[in-house]
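One protein chain omitted, others in place.
And now, subunit A:
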Amino acid sequence: MALPLPSGLTHAEVAFVAEMELVTVVPRQRLESIDLLGGKTPSLRPPHRTDLPLWLALLLKKQRRANILPPAWLHPSSLAEIIRRETRDDPDAFSPPPPIPSRADPSRPGFAARQQGLDSTQDGEDGIRISAPFRGSACTADAPAGYLPYHWLEVAEALLTHAGDDIAGATAGGTTTGGGGTGSSAGEVRGLLRDLVEVRAAKMRSSTARLEGFGGGLMSLRGVGAIELAESRGFVLGVVDGVRKVGASAEAARREDEEEEGGGVGGGRGDGFGEEESDEDMGI
């Protein structure tokens, strides 16, 4: 507690990190490949879709050099489906993160190495499960609908703010019956996002209630987005830490008993409990 800075990333930092997510753009002008520190960007040729990092896509969008294709999960029907799942089907859990892609993306100069490096471990046969932040981009146009990627709120906010017309255009094109015009469609997405944020924030609060019982207290934060983590980090860590402190003496007594009973089994179980809690801390 020596530093006044809170632990973890702040909202601005998370949003900055999220700008490296790839999004799909449809360029309107030719642009040669740019040699950047992180690798070369693909060269843009007008009718062809290309995946660019969010920051570059937004820059080109502001200069009217490209249109952004919103990811499939940002479509109103996808969002409504997620909300329905979160509220009715499974009111306790967060909706799961996107499934791991079954094959590597087509090679992309500049990002190919990073993608392939991850994909070789991603093909789940070897039992390694890559979780959200270390996974390849899930915000491009071919990302699956109905699953929220790790940086969902940041990307969605950025796209809504700077490329609202593209989102409206995509949704109007997708649903021919969407009659409200372009303005209302972006508004619809915005409203659905607000609902989703509220639902998940309430879930985050009530998820701490699972820490009530002794021993079995474990919170699952699977599928929670980066911004949501940044927002709730202080609170969740505070609750977990408080529960730990309240249970510390009972836990110490229990461990002593087990050690007195002898055998590595008791000690092993005690250690297992400790690891559980430290895992929780790390996950946040």
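General observations
By definition in this document, contacts are C-beta pairs under 8 Å (C-beta built on N, C-alpha and C of every residue); 3 or more make two chains touch, one makes a residue touch a chain; residues count from 1.
What we mean here is this: contacts and distances are computed from a predicted model.
For the chain that is left out, the UniProt protein name among "Spo7-like protein", "Fanconi anemia group C protein homolog", "FCP1 homology domain-containing protein" or "DNA replication complex GINS protein PSF3" is "DNA replication complex GINS protein PSF3".
Only one of the listed residues, A:Ser33, A:Thr161 or A:Ser220, touches the absent chain: A:Thr161. From the set A:His11, A:Arg30 or A:Arg84, the residue in touch with the chain omitted from the display is A:His11, counting the whole complex.
Listed for subunit A, the residues touching the missing chain in the whole complex are 1, 6, 10-12, 15, 157-158, 161, 201, 204-206, 208-209, 211-212, 214, 227, 230-235, 237-239, 242-243, 245-250, 253.
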